[in-house]
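With one protein chain removed, the remaining protein chains of the complex are shown where they sit.
As written, the chain order gives the labels A and B, with residue 1 at the start of each chain.
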Amino acid sequence: MSPDTAAVHAASPARVAPARARLLVHLRSRSAVGVVMTLPLILLIVGLVAYPFVYAIYLSLLNKRETAFVGLDNFRFLLTRDTFWLVVQTSFLFTSLAVVWKAILGLVLALVIHTLPPRGQRVWRGLSLIPWVMPLALSSLGWWWIYEPTHSALNWVLVLLGFSPKSWLADPFWARFSVILVNIWYGTPFFMITYLAGLKSIPQELYESSAIDGANAAQRLRHITLPMLKNIIAITLLFSTIVTLATFDIVRVLTRGGPRQWTHLFGTYAFELGIASGDVPLGAAVSLFMFPILAVSAFFILRGIRRSTS
Amino acid sequence: MIGSPRARRAAALLVCYGIIGAFMVFFLFPPYWMAVTSLKTNQEIESLEGIPLIIQKGATLKHYVDLFTKTDFLVYLKNSVLVTIPTVLISMVISVMAAYALSRLGFVGAGLIGTGVFLVYLVPDSLLFIPLFKVIGGLGLLNSKWSLLVVYPTAIVPFCTWLLIGYFASIPRELDEAALVDGANHFQMLVRIFLPVAVPGLIAATIFAFTVSWSGFLYPLAFIFSSSEQVLTAGTVTSLIKGDVYHWGGLMAGALLASLPPVLLYAFLMDYYISGLTAGSTKA
Partner (left out) sequence: MEQTGRRQFLKTTAAGAAAAGVVGFPRVSRGAGKLALGLWDHWVPGANAVLKGIIEDWGKANKVEVTIDFITSIGNKLQLTGAAESRAGAGHDILAFSTWDGTFYKDKLEPMNDVADAVIKKYGPYNENAMYLNRQGGKWVTLPSPIGSHTYPLETRMDLWKKHAGIDVQAIFPADAKKRDKKKVDAWDWKMFLEGAKKVHAAGFPVGASIAENTDSNDWLGPLFATYGSFPMDEKGNITIASDATLAAIDYLKQLVQYMPKDIYGWDDASNNRWLISGKGSAVFNPPSAWTVAKRDRIEVAAQVWHHDAPRGVKGRFRGSLPFTWGVWGFGKNKAAAKDLLLHLSQKEQQWKTITASQGYDVPQTVAFSSHPVWTEIEPPKGGQYNSPVRGDERLIVAGWPAKQEIAAQIYSKWLLPIMVGKITSGGTAPKEAVKWAAGELEGYKRG
């Protein structure tokens, strides 16, 4: 029956007393039903996330042969390795550059699309999503072909414009650039679409009244748009930090961490240590270094969400 | 400023389209390049003469034909489909039930679970896959595509639950109580009242679930070794490369075709996805 009829029904006096009794019964069983309905979720998380996570921590406290408990020695050892600090540097550089650029480019594109007449926006919005929608491992293959030393399309264009061709994947600097570029290509659409939605929710009156006051476009951006988008910007930045830090596909397909470990992120380095050279505890230790950074970001996200909803 | 308001607006539009054009080149060049390569002959791909950005020596469908007849591409496609559909269904069922329970059936620990669910996203799969070897092995699912059915929901369910909670939470409680009074049990309430309201969110969640399942790479790479069980992403990257000579034409054809289903899905359902995502987030 429709909600209105139900409301009318419920209100009629003749039905109140037995209805209340039934409500009480239902209230008591609500918890039971609630637990049952949440059970699959809980099982999933406990069995396939919590347990493996705890097991990973346990593994990281073992020696290489996994025969003895060594406490924090794996972590201490990593901190003495040049390669590990290189991974830290790469991860920091990669994440900060990629996230900032994705946010900037996403905002610029969102602003530009937003100024178009509404009907014309749809097609650009759709086309912009393509990088994000294509499976990342497969689009990385396409980028691999773009960067290929002998047949690089990018180098062909560069040479045409009078520049020298680059070793996109063999030179440490350019390898990092290449990997960051792919991440930016992949992630900008997400920022764009989120900001576009945010822009749409800003009341037009604010712009109209500021226009009457004589504000130009730049001032409107600084004093209306950005403050209104503050929460969304914060949340997307933090979400993206988490996801970007855990990048695996791009590096795995393009450089496998090279050249000379210069493009290794925590995830790919853990993979190499754990699988390629058989030191699983050390690999687990590397992965776990991500956790504090992610936890701090999560804390701020949660705070941000709670603030925006209250 | 220069010129009339009309001229200024025209100039502004020009700048806008210029910027959009630049972005379009950036976003669409890779798929374009993949498509062009997949249609070129091997000789043209290998040769270093001419303009590589267009097809100059005649297009060919040979790579696509070889893809279907000489590689395991169709096997991978079959496996991807077989994995994705049940994964999406299972994930949606779990998410809907959990979202309903967490937003409506207040019980001890509901808030904690809600936060805990979110924290799951902090644990990336590049950390989990090593210990998961043991779990998957213990379940006897190593080298089986069904291992993905077990692990993909962990990446899908938290986000979908969170999204749906946003929708469910916005439904007025009076509706619940009225329905309860009329003798509806929770299941009927869920189906008749909650789901219809949350349709945009449901579509968004389903599309998200589909994309995660279809695009998953690390887990199939780690857990599946036989070609007969492998899915499109890991299969294309590892097995379409035959030995020494990379057949770029075939590789690009495979990568492009494997990317098509999510793109098509988004093309048709994009509006729902966007409205579903954004409406839900503002509600949360």
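Note that in this section contacts are C-beta pairs under 8 Å (C-beta built on N, C-alpha and C of every residue); 3 or more make two chains touch, one makes a residue touch a chain.
These figures come from a predicted structure and were not determined experimentally.
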| item | value |
| --- | --- |
| Option from B:I20, B:V75, B:L102 or B:I136 whose C-beta touches the chain left out | B:I136 |
| Contacting the left-out chain in the complete assembly, out of B:V96, B:L221 or B:L251 | B:L221 |
| Residues in chain B touching the chain absent from view | 46, 130, 133-134, 136-144, 146-147, 221-223, 225-227, 237-239, 241, 243-246 |
| Touch residues of chain A, complete complex, unshown partner | 63-65, 67-68, 77, 80-82, 149-150, 167, 169-172, 175, 252, 255-261, 274-280 |
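Following the convention adopted for this analysis, only the chains that are shown with their structure count from here on.
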| item | value |
| --- | --- |
| Complex contact set, residues of chain B against chain A | 12-13, 16, 19-20, 23-24, 26-31, 33-34, 37, 45-46, 48, 52-53, 93-95, 97-98, 100-102, 104-108, 110, 113, 115-132, 134-135, 150-151, 153-154, 157-158, 161, 174-175, 177-183, 186, 193, 211, 214-215, 217-218, 221-222, 232-234, 236-237, 248, 251-252, 255-256, 258-259, 262-263, 266-267, 270-271, 274, 277-278, 282, 284 |
| Touching residues on chain A, where the partner in the complex is chain B | 1, 3, 6-7, 9-10, 15, 19, 22-23, 26, 30-31, 33-35, 37-38, 40-42, 44-45, 47-49, 51-53, 55-56, 59, 105, 108-109, 112-113, 115-116, 122, 124-131, 133-139, 141-143, 145-146, 148, 150-151, 153, 156-157, 185, 188-189, 193-194, 197-198, 201, 242, 245-246, 248-249, 252-253, 266-268, 270-271, 274-275, 280, 283-284, 287-288, 290-291, 294-295, 298, 302, 305, 309 |
